[in-house]
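In this view, the complex is presented without one of its protein chains, the others remaining in place.
Here the chain labels run A, B and C in written order, and each chain numbers its own residues starting at 1.
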Amino acid sequence: MGEYEPTIIAFVCNWCTYTAADLAGTSRLTYPPNVRMIRMMCTGMVDPKYVIKALLEGADAILISGCHPGDCHYINGNYKARRRVKLLKEILPRFGFDERRLKLTWIGASEGVDFAKTIKEMVTEIKELGPNDVREQMVL
Amino acid sequence: MTRKQTDLGIPVGESDLLESVQEKVRACMQCGTCSGSCANAFAMDLTPRHLWRLAQLGETEEIFNSKTFYLCSACYYCTLRCPRGLKLTETMGALKRLAADQGIKKHKQSSNFYDAFIKTVERYGRVREIEFINRYFFSLKDPFLPLGFTSLGLKLMRKGKISLQLPILVPIKDDKGKVKYFEGRFDKLFRKVEELEARS
Amino acid sequence: MKKKIGSTLVVGSGISGIRSALDMAEQGYQVTLIDKEPHLGGVLTQLDYQFPTDHCGMCKMLPLVERDSSSQYCLRKGLFHENIDIMLSTELVAMEGEPGKFQVTLRQKSSIVDQERCIGCGECARVCPVEAPDPFNGGLTDRKAIYLPVPHNIPNAYVVDLDACTHCGECEKICPTHAIDFGKEERKKFRILVVDDELIVRDSLKEWLLDEGFDVDMAESGTEALEKMSKEHFHLKLLDIKMPGMDGVEVLKRAKEIRPDLPVVMMTAYATVETAVEAMKIGAHDYLMKPFDPDNLIPLIVNLYHDIQSAGVKEMEVGSVILAGGFDSYDPSTGKDTYGYGLFPNVVTSLQFERMVSGTGPNQGKILRPSDGKEVKKIAWFQCVGSRDQQADADFCSSACCMFAIKEALLAKEKSEGQIDTTIFYMDMRTFGKDFQRYRDRAEKESGVHFERSRVHSVETTGKDDGTLRVAYADTTGTKHEEDFDLVVLAAGQRPPTGAEEVAETCGVVLNPWGFCQVEGFSLSRTSSEGVLVGGSFSGLRDISESVIQASSASLEASRLIHSKGGGLAEEVSPETGFRDVSREMPQVLAVLCKCGGTLSESADFDEISSWLEAQGSVTGVHAIDSLCTHEGWDELKETLQGNSANRILIASCMPYVYARKLRELGRSAELNPELMEVVDIRTLAFPGRDTEKEAVHQEVRAVLSMGIGKLKGMDPLPVATSRIVQKALVVGGGIAGMTAGLAIADHGFEVTLVEKAAELGGNARTLHRTIEGHSPQELLEESISKVEKHPLIRTHTGAKIIYSQGHVGNFSTSIEKEDGQGETLDHGVTVLATGGIEAKTESYSYGESEAILTQHDLEEKLAEGGVEPANLKTVAMIQCVDSREEPRNYCSRICCQSALKNALFFKKQNPETDIYIFYRDMMSYGFMETYYSEARKAGVIFVPYDVGQKPEVSVEDGRPRLSALDPILGREWLLEPDLLVLSTGVVPDAGREVAEQFGVEVNQDGFYQEAESKWRPVDFIKEGVFMCGLAHSPRSIAESVAMAEAAAQRALRILNSDRLASGSVVAEVRHSLCALCERCVAFCPYEARHHDEDEEMIVVNELMCQGCGSCAAVCPNSASVLRGYRDQQVFEVIDAALENVV
Partner (left out) sequence: MAKTAKIDVKEQNLLTALRGFFKALLEDGDMEALLVPQHLPMKNVVMPTLVTDPEKSNTADPLAPVFPMNAAKMVSRLTRRPVGGRIAVVLRPCEIKAFIELVKLKQGSMDEVILVSMDCYGTYGNVDYTRFAGDDGADASLRFYENVVSGKGTAWEDIDISPACKACEHPVSESADLQIGMLGVDTKDHLLLKAMTGAGEDLLEKLGLPEGEEPEGRKKAIEDLVSDRVAYRDKMFEETSEATSDLNKLTAYLGNCVNCYNCRVACPVCYCKECVFVTDVFDHEPSQYLKWAKRKGLIKMPTDTVFYHMTRLAHMSTACIGCGQCSNACPNDIPVMEIFRTIASYTQRAFDYEAGRSLEEEPPLSVFKESEYSEVTGGKD
């Protein structure tokens, strides 16, 4: 294999970012093929377990993305997500996971461009960081 | 006497002299488009908007104390742009006429100037500067006034801006059968204008 | 859900059309939703950001109960509902019959592209040689003649703009799925008769038309033509007007007798155009101008051909019609255009600006100058362009532009991180809606948006030809300024929608003097034609929340009508059972691969993918289909499922959205719960041109398939739970709003209990005697009270109060104390709170110190009692915004300006000599109310603006008020000694806070009820089953209260309609054995759908209220709370699958 290709797990909300991702796809906005999208109903339902599991299984980065503040289909799920990410960003770096490996963004339904841009930027950033240490790890 | 009414049948209060002017600007909402538009506003003591406001309030004295309406050069910008569709240039004209009709002293000079101008035009179909200015000076009944303009007059004459060339006049009878001398038959034109103005 | 007998046609699919359609559909009616555009969503497809969150949230309009009946994804993307038929590019062309039973004729334009076959690959647009301005981007960009109407809509099929299309046929050739058909084959069967006395015309036409593939015959005279017509069949006749003997018009008349349905197109020279127009009136289809140039003529004829040949005409019967045609924007280039719109590229309309900030806009959301693409640093907004301008024939306010401008200024600030300078030039900032004033204040104080009270007269260049615009204006003091801007945004006002007159004529509705739909009396949705309702901006521009309210009011009236004609009776729909019980089976996945018509073959090897799939543990079958989106493909799938033992289906194709509806049908036919089907998008991954190697594509495709399988494996759908509904309503508050809501519900056959705390019904309306329009509130009141009292289904308790309420949607229990002190407990399924508002008390401006100082309300009463004699009044002064629009009561009470205008006009009518002064901050004469403002000005009412920092001062001397105030124009003090000083103190809620507590709902900081979402759910509380209307929500006029009451009733009826209601399949549940009762989920549930049942010692989920957001599941540390369809195991499987290839 040539250049190291990171894998990003994206937990996207059904209402906004999933739509944006779809728009990016249908608009043929090119973004790197490194992202695996998992549609959730809301960012507010992304359990910290999911993030930890994905990182421990070798995901190079996690993106959680949903509706802009005030815009959540479920009123306030995105605020809840923000606190959880804040928590994880306190914990993960202590064990050597670079803080940049977890990203929370707000990408609205019509922001296909922003979705593509976010993925591109993330891939570039993670390429610079190099692979998740887990990949080297024999046992967990 | 039947009272004037608005479109919805609201009777409108009246004020003597300014009535016709008030009528024209009642709907003004002081948005200031006219003042912003006015090319001569810099020279005016009151902005057009200010003037309309005074008209709405029936402040006759203040209005005629102002030179604003005489400074209107009738570019029609304000009329073109007024969101209320008010005929503002016309209203400026109406104020000029009122000032003239009333013989308001302050505006004597201006109204005589206009008068002299239009009389010359009526007679020759063009401005004949010498006669125009003589009429004007004469109307002011101030023998010393022309002296102040002598040097300007000579300067203009030297440059050929005004000439002493004499017109060829034809005798024409007016309505009352009185013979007057004109350069052409412009009386009809003026009468037509009067008619049109009366209609609007 | 029960299905009602009856159907409705909704014309226009903007926000209000969608709201009306969903309302009716949720109630169980069959709805046909049409739009003349090829896309759903109206103007909102172009607007990404909406006040006050400055984002979207449209999805919140989707059904909250019976969620599975409709789409559950972004509403901007698209919509489906089981009871809604959507027909795009369709117009209403005829309507006959009577209310309750209209026969309507719909005409659908052909888009040339088969919407089912089109896969949205865009190849056609790539080869199309024609460029035309793209209306989606307000003309700021170009698009091809074949194009996607809205980039984010689905189904995202291309359509052909026949006006721009040159019929070169390139797209038809390249289309991989043969979805484009210009009908060249069919043309052979299309017979055209050319009638002209000149041989050369006949010959050349024949030659050109034959070249285009048509079948042509000719006649040299009218007589010959008629003869041919009587013998042979033609599809189109081209008829010359000037012919010797029988002229064209005569031929047309006769032709219409022989073959009335044959389209005839007149051919005319310039001289006879008027005749041609006449001919149109007697039935000609169109006319063509001579001399002919084949390059122009042929496309015209081909268009005619498509028009005639492919227009689908559909006739149907509907009970009522809702017109929701929206509005058009004023085109600033028409008229005087002193702002140089269309001349200066950097002058744009607000709609164009909206596109400029959009991610799908011309610069992907970057705000750049259209002239040179340079960054914008300074923007000016000009308000009232084509509004409040009699020279533009607009003596009205467009109501929404002020908020629109503030929002746009804030967006500019946000997008530029505060770097863009923003100035809004305005006359009156009309922030009359709920919370608008605070929004404005925040924009000014927190975000630094500059507000300049000035109407700019014109825009010029700087003379440097650099695109920069020079704006000169005079400020309030009269000082002139000159300022340069990069961009000028014009708040283009409202105009009636194109085709409004035709629609009005078809439906027999009356338009107002400005061409908008006229509404009747106190209704905002009834038109002059019974059974035809109007929603949204077609009766004058409205903001989203008002549109939504009015749309619901329209659907309520539509439903009430159908019901009264016997059409609303419920019919039980066979429950959606018949799904196989697969809960005890091991997962067996059938994988279905769509090859997308072979378009993906270069980039992906389907055989390889198939064999990989076969090797996956739970996959029991793999089936590849050429094109799943075609009928053939779908039938093939259905056939495959017949007798197949698979209990999970994985479809790998494109756009999962498109399949949401289809899967439901498939589920029914295959007897498999659609929750056990999953669609994954492999097309985007495998689409050629992504510059990715085959192996990489395969890897991605495998991951995506694997994730789909993972998700499916863990699916164990339970039957969707239903809850019992007590089909009765409680209405609290017996004012106009409460009575209207009560009547609307009772008229649908449901019991209503109306509780009023006062001794009599009527509320505020009791003291209102006339409206500014001249309607009589007293008549409305009498009529309403009498209807309420006579209604067999309404029980009224006056002098009664609420003691306690508990329960949840469908099952409330409320105790009241009646007038006689007796208690009673009521069971009800819904609650409508209409507790009203009252005029605010004041101590400002020496109120109470003089008899001559009154509030507007005092004045109203005094006038009614004859306590004020207008003839004796010399001077009257009114002060607006008393204690309002500044903290703590920082909101506009919306009705005070109308009251002031109404009373001022009344005084002037009674006694024109009375001097009337109105001291105001911004005159809030929104909408068509502006006329009355103009009228008051014309009547000589003197309006004096004041600044909140420099209010008028009032003192009382010898019992007489003295008022002094600054006139900013004149720059001097007013000193008045009015006979009457009238204060507009505004409205405060009456009992809001207290009642809200009893019913467990929220109020805002001003004590008005807090709606679930100000735009999309304006009459709902967050707590499902409780609704609000009238002044208790926010200040509003009687008509606006009525509309809101109808909207609240409409929302209530959607619940009352059935004795059982279902939630959705994605709902939360509790695993009680694991639950520690920490109640964190209860606190986190945004819908109050959970509670701790202390008797049972368990957390109980109300499935009807649960919307499936899953925040309960995420907050629960040991997953005792789970969301169906998103169990931990499933998500883990999906994560594992996603990372399968990562080592």
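In this section, a residue touches a chain if its C-beta (ideal position, glycine included) is under 8 Å from a C-beta of that chain, and two chains touch if they have at least 3 such contacts.
Note that the coordinates shown come from a computational prediction; the quantities given were computed from them, not determined experimentally.
Asks: Given the contact rule set out at the top, which of the displayed chains would the hidden chain touch in the full complex?
Replies: Taking every chain of the complex into account, the missing one touches A, C.
Asks: Among C:645, C:669, C:1005 or C:1118, which one touches the chain that has been omitted from the display?
Replies: C:1118
Asks: Given the full complex, what residues of chain A touch the hidden partner chain?
Replies: Within chain A, the residues that touch the unshown chain are 48-49, 52-53, 56, 68-70, 76, 79-80, 82-91, 94-97, 104-106, 133-134, 136-140.
Asks: Could you list which residues of chain C touch the chain missing from the display?
Replies: Counting only chain C, the missing chain is touched by 617, 1073-1080, 1083-1084, 1115, 1117-1120, 1127-1129, 1132, 1136, 1140, 1142-1143.
The working rule: only the chains that are shown with their structure count from here on.
Asks: Taking the mean of the C-alpha atoms as each chain's centre, how many Å separate chain A from chain B?
Replies: 75
Asks: Quick one: chain B and chain C, Cα centre-to-centre, how many Å?
Replies: Roughly 55 Å separates the two chain centres.
Asks: Just how far, in Å, is the C-alpha centre of chain C from the one of chain A?
Replies: 33
Asks: Considering the complex alone, what residue numbers of chain C touch chain A?
Replies: 48, 53-57, 59-60, 72-74, 76-77, 120, 122, 151-152, 156, 358-360, 364-365, 655, 657, 681, 684-685, 687, 689-692, 696-697, 700, 703-704, 707, 1012-1013, 1022, 1066, 1084, 1086-1087, 1107-1111, 1113-1115, 1119, 1123, 1126, 1128, 1131-1132, 1134-1136, 1138-1139, 1141-1143
Asks: Using the touch definition from the top, list the residues of chain A that touch chain C in their complex.
Replies: 5, 7, 9, 14-16, 18-19, 22-23, 25-28, 30, 33, 36, 38, 40-42, 44-47, 49-50, 53-54, 57-60, 67-71, 73-77, 80, 84, 108-114, 135
Asks: Would you tell me which residues of chain C are touching chain B in their complex?
Replies: Touch list, chain C to chain B: 336, 338, 384, 388-392, 427, 454-458, 472-476, 478, 480, 905, 908-909, 912-915, 933-935, 937-940, 942-943, 945, 967, 969-970.
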